[in-house]
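Here the structure comes first, spelled out in structure tokens, and everything after it is commentary.
Of the protein chains in this complex, one is absent; all others appear in place.
In order of appearance the chains are A and B, and numbering begins at 1 in each one.
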Amino acid sequence: MTEMAQQTTATSPGHVEYVMRMGDNALILGQRTAEWCGHSPVLEEDMALANMALDLIGQARMLLTHAGRLEGRGRDEDALAFQRNEPAFRNLTLCELPNEDFARTMLRIALFSRFQLLLWERLLSSTDSELAAIAAKSIKEARYHAQHSGDWVVRLGDGTEESHRRAQAALDYLWPYTAEFFIPSAADEAAAEAGVGPLWSTLEADWEAAVRPLLEEAMLSLPAPVPFRSQGKFGRHSEHMGHLLAEMQYLQRIHPGARW
Amino acid sequence: MYTQALDLPQQNPEGRPPSLAENPAWQAEFDAKIDAGGFIEPKDWMPEAYRKTLVRQISQHAHSEIVGMLPEGNWISRAPTLKRKAILLAKVQDEGGHGLYLYAAAETLGVSRDKLTDALLSGRAKYSSIFNYPTLSWADVGVIGWLVDGAAIMNQIPLCKCSYGPYARAMVRICKEESFHQRQGFDALLQLMQGTEAQREMVQDAVNRWWWPSIMMFGPHDSDSTHTGQNTRWGIKRISNDDLRQKFIDATVKQAEVLGVTLPDPELKWNEQRGHYDFGRIDWEEFWNVVNGHGQCNVDRLAARRKAWDDGAWVREAAMAHADKAARRAQAAA
Partner (left out) sequence: MERKEWPLWEVFVRSRNGLDHKHCGSVHAPDARLALQVARDVYTRRQEGVSIWVVQADHIVASDPDAKPELFDPAEDKIYRHPTFYKLPDEVNHM
């Protein structure tokens, strides 16, 4: 990102939240995905999962740095990652759920990366030039994530009886959390108004169009719709989030002010 | 990351029966090639003992890289900044890559990765005992990079010229990556030493715990090494354990001064006459205890590897089942 491209004033508080939310998604999913390192089903997949986690953490660093600048309160990427409590995190609940098994891990990345991909595409033309630059870099990463995880969803869904059962269980578990992607929010309104980024609710049809054929190819059946709406992006998280943060933030919390 | 226990005796993990007949003419050709500093390639004739030794050495090395992911992996989720998290994750991932390059090199000798994995998980194969020590603080990550990867580099550079081509080429690739490992470790420690009292104490404590195990990584004294002579003859060991250890200690003392930490050996002293640092007696009983399974983490490390392998069985199976189905479908459509 060149100096010239850096946008340093937010058009609205919603603008800050919009960017922060994206940074939190990448951070929290990166943290989860990195848990696999050293524990994957096969060495090759250790490499692949670590690469995806590295991409996500890289995205988180750029997005949180940018959010901090827009916010103008002097918080850098680490202040935002390590000094906020649960309600201040705005990631989608889907990102913080435990990995459980390889099926849930890959399916989550498949669902999320397809959403992220749509977002990056729209953000290429954001009026926030820094965000547009981040999108240009990240979109390539998201494409690879979508491909790698999507291939795995098909292998597992259409593999053995056990893998199919696990893939279906993963879908049943994760699917209700995907509705959260598209819940309208005030931050979205403000960001869309200023041309920063799309209303997430407008991405629903495209996302379904990307996800349905994948699930069909994987021979997985869509769970029936449920009324439940998770609220992570509004700061109301699952029980898992506190544990994730307790672990992630521990050093910064017990050594306040220390540099690393 | 690493090769230590290379000279340690153990059963061979591989399955291929010695199919190559011994033949004096071939042997002479092989010897001449080695003497001329040439390379042996996978399909060349080689003495069965050479092949077996290589399989043992390369696979022990590969296992060490893979088990070596665990102690540092223990800190990925707790790395104190996002930059350090990314660096550590990339580093641990590199170690996985090293394991992968090395398993691939071993496979050129006619033994499958599954067989080698089985030898590790069943406890028959050895790996570097350094990874049976626990990582107790963030400073351990830095100290492992500095000392453990540092010792590994010393050990591995000579192997870039070892006589077996695929092993030598894997080592070239690995050595390129290792220098990042050592430097990131030292950099993390420098930062800590400029920090708070608690951070400096953390570093000193980590150095106290890792120093002796690090210098044990070079293996037993030359006088106590079992296969050194033969391995040197074969060009798969180029420099002796004691020489490498001395070289490492000489280099490290100065680095410790720059860092401002004390190496926990009161006998560490420059010897003008030798032109080297003298150092205290290594506790070989401790070394052999850990090698023989009685370190703090031996059980946990193997259990973690076993769990990953067992929990992943259904994934590996599913992928093959899917590939078979897809192939059958393609055939039916043709």
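Criterion: a residue touches a chain if its C-beta (ideal position, glycine included) is under 8 Å from a C-beta of that chain, and two chains touch if they have at least 3 such contacts.
Treat the numbers as computed from the prediction; the structure is a model and nothing was measured.
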Query raised in the report: Which chains here touch the chain that is missing from view?
Result: A, B
Query raised in the report: Touching the left-out chain: which of A:24, A:45, A:77 or A:188?
Result: A:45
Report summary line: Full-complex touch with the removed chain, picking from A:148, A:166 or A:237, is A:148
Query raised in the report: If you put the missing chain back, which residues of subunit B would it touch?
Result: 41, 43-45, 90, 93-94, 97, 100-101, 104, 107, 112-114, 118, 170, 173, 177, 313, 316-317, 319-320, 322-323, 326
Query - Missing-partner contacts on subunit A, residue numbers - result: 42-45, 47-48, 51, 144, 147-148, 151, 155
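Note that only the chains that are shown with their structure count from here on.
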Query - Whole-Å gap between the CA centroids of subunit A and subunit B - result: 35
Requested in this report: Mind listing the subunit B positions that touch subunit A in their complex?
Outcome: 66, 69-70, 73, 76-86, 89-90, 92-93, 96-97, 99-100, 103, 138, 188, 191-192, 194-196, 198-199, 304, 307-309, 311-319, 321-323, 325
Query raised in the report: Which subunit A residues qualify as touching subunit B in the complex?
Result: 27, 31, 34-35, 37-47, 50-51, 53-54, 57-58, 60-61, 64, 77-78, 81-82, 101-102, 154-156, 158-160, 162-163, 166, 247-248, 250-252, 255, 257-260
